[in-house]
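The next block holds one structure in the form of structure tokens; read it before the comments.
Removed from the display is one protein chain of the complex; every other protein chain stays in position.
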Amino acid sequence: MINKIVKSIEVAVADVFDGATVMISGFGEAGSPVELIHALVDNGAKNLTIVSNNAGSGNVGLAALIENRQVRKIICSFPRTAISVVFPEMYRSGKIELELVPQGTLAERIRAAGAGISAFYTQTSVDTPLAEGKEKRDFDNKTHVLEHAIKADFSLVKCLGADKYGNLIYNKTARNFGPIMCMAAKTTIVQAKNILDVGEIDPECVITPGIFVKRVVIITNPADESKLVAEKRRYP
Amino acid sequence: MINKIVKSIEVAVADVFDGATVMISGFGEAGSPVELIHALVDNGAKNLTIVSNNAGSGNVGLAALIENRQVRKIICSFPRTAISVVFPEMYRSGKIELELVPQGTLAERIRAAGAGISAFYTQTSVDTPLAEGKEKRDFDNKTHVLEHAIKADFSLVKCLGADKYGNLIYNKTARNFGPIMCMAAKTTIVQAKNILDVGEIDPECVITPGIFVKRVVIITNPADESKLVAEKRRYP
Amino acid sequence: MKLADKKIGWSVNEMAQKVAMDIYDGAYVNLGIGMPELVAGYIPEGREVIYHTENGLLGMGKIAEPGMEDPELVNAGKKYVTAIPGAAYFNHAESFAMIRGGHINICVLGAYQVSEEGDLANWSTGNPDDIPAVGGAMDLVAGVETIFVITKHCTKSGESKIVKQCTYPLTGKSVVSRIYSDLAILEVINKRLFVKELAPGVTFEYLQKKSDARLYMD
Partner (left out) sequence: MKLADKKIGWSVNEMAQKVAMDIYDGAYVNLGIGMPELVAGYIPEGREVIYHTENGLLGMGKIAEPGMEDPELVNAGKKYVTAIPGAAYFNHAESFAMIRGGHINICVLGAYQVSEEGDLANWSTGNPDDIPAVGGAMDLVAGVETIFVITKHCTKSGESKIVKQCTYPLTGKSVVSRIYSDLAILEVINKRLFVKELAPGVTFEYLQKKSDARLYMD
């Protein structure tokens, strides 16, 4: 019988392997699965390629993962934040690779992977340095660039509530990259604040259908990343 | 101030012009905007290109529009139904052009238009007659075909409820092509069963945000197409 | 088939049961229109299977009871159905993202012909008088992890549907994993058809005689 809820967060991320591509949801702290990321720090997998809109703040969450030297490369639209110290240091010293992608192209490349679309043409980034080296083609007399799907081995996603089928709902703008990252990974691991009964979510309002989710771990009181950063906390 | 609700269905479709591309929602009768289609019959616009999953049943709805000789071409995945008489006749006598598209490719081409993606690569239809003449390309050693966005001048869409901002909710599997057709047309015209107060739809559960909708007309008691067909009704 | 043939082989319901035995607990399954729909009735106790219907529902339940039909709750065959608790509705782009993106584990389809290399023809007889219609068939075979075919081994006029090469227009090339016919279960392995199980009263020789394709046994 189907029950995607796993008891321990260690078990949830246990199979993340060296060299894996891992997507991490969130737009800044909103939707960032801090506890799952910390479990990945404990897991210790190395040479990861991380796909995430930002590159972490302070010394917790994604920043802690980077600081722990587990990330070889990050695919990202906005790695610069006010309280970002770890990524800039690592980047400037050549210890981490950055693939900078316009935010909408990043989202669409992730969605494409989930939807079985291998590549697509978009006008975004045409005539800019980010289009250099990319294949160009005209449609309706407008230049487009070819962009490829980004597939992941794992996605770490935070949501508001989940049932045992893996159906998910999110909270406000913390939804952001969660639903598309759930689609794009072979193994999607979700941390949910609440466990819901099957049928409790109106079938008209399921945001991520369970088919896109492999494991759910319940984290009743997730940390606010901004609080951890303000308190200058570090992980581990 | 924003109020997308228009009083009369005649006014709602008044600007549909000869030669327009018109998307029509629905999967069979589920989600088919029968009243809007009948208003389009009354409007009389000719040489239309229709984008719709099916080609109508009996002598009402889309079948009536075709029977009235307003449709030059239909882009469609499944024009054959048990009680379809009009389309087969017109097709066999060469009076209507058919572009047959796999259902998922049809949906994705519509979504692409709405999302500003001009073309994409998919494996669907490779090695079949429907891939003939299409540009091929390998990704990950698998052959793909290039598929182009389908843009529309108008979309006619049926939904369950709408507020004056044009936010929409749908009913069960009548949702089908509605949300993506709303995105893909310059002018989206919606028939809603219920008018909702602004704020009545939970912002987590809005299916089509109002930005994709131009006009809403309230049809409190929409006809069931299958009943009209069973009663051998004709329109006009 | 001759009258004598009637006593051997599986009934349609037995074929559906054979398919059902091979659908594992927790699978996400799409059932084609017609014979494939019977499979849902035979999933062994203790297995939970989630049905996807490409017109926008994950968690499709049984056919609607008489009097309870909702014209806005249908399956891909436009039959009135129900939704289970824990179901989700979504639009067509999302539905085919599930299909094309490889998220559906098993799809059971009917066939006009299946070739020994696993090519499937199930959407068009190629008859120019027919109205062409494809629906979601090409998307399903291109995207779903595992394609099972359930079909009579021969047409009513006795021609084998298990062929060397499809003569009907293809739905997809090298897409079928397993064929459940009334005479046998066949598996496509490295572009060859292996007999996995023979129906009662069916010999390999008889099966080969009824097949246009070359068959193998382990």
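Lettered A, B and C in written order, each chain numbered from 1.
Here, a contact is a pair of C-beta atoms (placed from the backbone, for glycine too) under 8 Å apart; a residue touches a chain by one contact, two chains touch by 3 or more.
Remember, it's a predicted structure, so these values are computed and weren't measured experimentally.
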| task | Identify the visible chains that the left-out chain touches across the whole complex. | result | A, B
| Which of these touches the unseen chain: B:E108, B:E147 or B:D163? | B:D163
| message | Among A:F27, A:Y165 or A:Y235, exactly one should touch the missing chain; which is it? | response | A:F27
| task | Would you mind spotting which of A:T21, A:Q70, A:T122 or A:Q191 touches the chain that isn't drawn? | result | A:T122
| task | Mind listing the subunit B residues that contact the chain we can't see here? | result | 1-2, 111, 113-117, 163, 165, 167, 183, 198-199, 201, 203-204, 206, 209-212
| Missing-partner contacts on subunit A, residue numbers | 27-31, 53, 77-81, 84, 87-88, 91-92, 98, 100-108, 110-111, 122-130, 170-180, 207, 224-226
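The definition used in the following text is that only the chains that are shown with their structure count from here on.
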| query | So that we know how the chains sit together, what is the shape of their touch graph: line, ring, star, complete or other? | reply | complete
| field | Centroid spacing, where centroids are CA-atom means, of subunit B and subunit C in whole angstrom | value | 29
| Any idea how many Å lie between the Cα centroids of subunit A and subunit C? | 36
| said: For subunit A, give me the residues that contact two or more of the other chains. | reply: 115-117, 203-204
| task | Provide the list of subunit C residues touching at least two other chains, using ranges where the numbers run on. | result | 83, 89-90, 93, 96, 99-100, 142-143
